[in-house]
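For this depiction, one protein chain was excluded, whereas all remaining protein chains were kept in their positions.
Labels run A and B following the written order; every chain starts at residue 1.
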Amino acid sequence: MSTELPVPGRAVGGVTADEVEGLQRQVLTARASRILAWARRNSIWPVQFGLACCAIEMMAATASRFDISRFGSEVFRASPRQSDLMIVAGRVSQKMGPVLRRIYDQMLEPKWVIAMGDCASCGGVFNNYALVQGVDKLVPVDVYVAGCPPRPEALLYGFLELQEKIRRTGGRL
Amino acid sequence: MSSVARETLTLNMGPQHPATHGVLRLVLELEGEVILSARPVIGYLHTGFEKEMETRTYHQNIVFPPRVEYLATMIEEVAYVQAVEKLLAVAPPKRAQYIRVILMELSRIASHLVWLGTSAIDLNITSLFMYTFALRERILDLFEAVTGQRMMHGYMRVGGLQWDLPEDFIPRTRALMEELPGRVDEFETLLTDNLIWRERLEGVAILTAEDAVGYGCSGPILRGSGVNYDVRKAFPYSSYEDFTFDVPLGRRGDAFDRYTIRLEEMRQSRAIILQALDRLPGGPVTVDDRKVSLPPRRELVRSMEAVIHQFKLVSEGFHPPRGEVYAAVESPRGEKGYYLVSDGSNRPARVRIRAPSFSNLAALPVMIFRGFIADVVVAIASIDILLGDVDR
Partner (left out) sequence: MAAAGGPADAAAAALAAAVPGAVQEAQDFRGETTIMIAPEAIIDALAFLRDRAAPRFPFLTDLTAIDRLPAEPRFEIVYLLTALDPPARVCLKARLSGDAPEIESATPLWPTAEWLEREVYDFFGIRFRGHPELTRILMPDDWEGYPLRKDFPLVEEPVEFVGRVPKPPSRIIPDVPPKGS
């Protein structure tokens, strides 16, 4: 079998140069990791993990004015086993810590975490006995969105940053 | 002959659940689909507000109330601030009180819209969630225009407000109030005339009046069972006695009554807002007492005393007299009260937040006894639970 490409005037294996050129305009090739990253970042489905006030802004981000589903998050799944992203929206109390870790463990790879709000990022206004001072003590966080609560636009910006991160690193099988 | 044993199924409706409106855990004991007992397990959002507020001055503490009740933030701020004002025996000027009423009623409408949207989406009426949140965004725009923040405003001050309303607030509010009845009627058409909604809500989660009183319920739950208690009417605060409005009552104490009450409360809130806008007095928005509120900036260049007052208030805070007060407001969930104990220092000795959702949730097992699992969702939605309130 020959590996020569056909040239105008000389067909190879019954395929003419015109046909090859037409094919090159209809077929896209890319590395598998880039295709995976593209698919993953454009269809991130978060798990419903709204805890406190940030949850309300997260709900506002899913509502019609800010509309997170135009970025791919069509639904917020109730089950962690069906979701890719955990947006920790709100303060994590000592009692909730093990629950958060369990939900995170129940998610399937690849998974990401956005720490939304000051309480999830670092304990926020509350530096006391009752709260876990930052959810990164429990789960690895990919994006921190600051604010108390962050505006829905801020959450969307954090979401876009996560998409950028997945573009760069998220194509592993 | 073999003996037949009966077993009940213990089902955990865990802290992470789409229909628990927050981090509420219910341990249900089921016989088939019938609920024999429901045990709420709370504390998953406990933040230590009461301890935290003992370590800050009275002015610094204004930050915390909106994070307790994050859906009716203006109401919560007023609840705290008016308790401090009662302790100090300081009354904010009339204009500040009227503006507080307007913002509180807007907050109430916003909270009821969230309740309506989330209750509907629990029963899979997804479009209503979008409608109510879009309308709520208009109210949040107003809040942002006044305070700079959509949710955690920090706008109320001991003795008044942070600053006066912007110029376009009144016309924008009037425009929104023009639009509100049409939208609320639209929501009502989508729900009240909806057979599925009626079947799911009527006769479900019934709470008798004596149970409601025994469990210390307040707000639409109590009024749904027919007990006429609204803090705005019983213990008027912030000039509510100047306004005419009705307090809707229910008859059967089921989820449908609470739904109609909340819809009607939105209309009554609109009536209060329009009355307040019509009669909004002029004048200052903070009390003139230099021991309590900061002097205006232009005074600082002229008066040494003003500088000293400013310095003392900012670096130390005021010292209320020794004593205790309890001041309550009518939040969308019921009676929200702040019990402040002062020992004369610049920090409160004890801040107790009387949370309506805490008592209302205790009545949940009674509401859904012998109900179905599907009714639990409706019952929780009809309580309008707010976990920040329950757990503090």
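Simple rule for what comes next: contacts are C-beta pairs under 8 Å (C-beta built on N, C-alpha and C of every residue); 3 or more make two chains touch, one makes a residue touch a chain.
Small disclaimer: the values here were computed from a predicted structure and weren't measured.
A.B. asks: One chain isn't shown here. Among B:G219, B:G317, B:G371 or B:G388, which residue touches it?
C.D. replies: B:G317
A.B. asks: From the list B:L176, B:I221 or B:V325, pick the residue that touches the absent chain.
C.D. replies: Of all options in B:L176, B:I221 or B:V325, contact with the hidden chain holds for B:V325.
A.B. asks: Please pick, from B:G148, B:P166, B:P181 or B:G214, the residue that touches the omitted chain in the full complex.
C.D. replies: Candidates B:G148, B:P166, B:P181 or B:G214; residue touching the omitted chain: B:G214.
A.B. asks: Considering the complete complex, identify which of B:H21, B:R67 or B:K86 is in touch with the unshown chain.
C.D. replies: Residue touching the chain left out of view: B:K86.
A.B. asks: Which of B:F143, B:Y229, B:F243 or B:Y259 sits in contact with the chain that's absent?
C.D. replies: B:Y229
A.B. asks: Since one chain has been left out of the picture, which residues of chain A touch it in the full complex?
C.D. replies: So the residues of chain A touching the missing chain come out as 94-95, 123, 127-130, 133.
A.B. asks: Touching residues of chain B against the unshown chain: what are they?
C.D. replies: 42-43, 46, 48, 50-52, 55-57, 60, 86-87, 89, 211, 213-216, 227-229, 234-237, 315-317, 319, 322-326, 328, 335, 337, 339, 341, 343-347, 349-350, 352, 354, 358-359, 362, 391-392
In this section, only the chains that are shown with their structure count from here on.
A.B. asks: How big is the gap, in whole Å, between where the Cα atoms of chain A centre and where those of chain B centre?
C.D. replies: 34
A.B. asks: Given the complex with chain B, which residues does chain A contribute to the contact?
C.D. replies: My answer: residues 47-53, 55-57, 59-60, 63-65, 78, 80, 90-91, 93-96, 99, 103, 125-126, 128-131, 148-149, 151.
A.B. asks: In the complex of these two chains, what residues of chain B are touching chain A?
C.D. replies: Touching chain A: residues 14-18, 22-23, 43-48, 51-52, 63-64, 66-67, 70-71, 114, 118, 129-130, 133-134, 136-137, 140, 150-152, 387-388, 391 of chain B.
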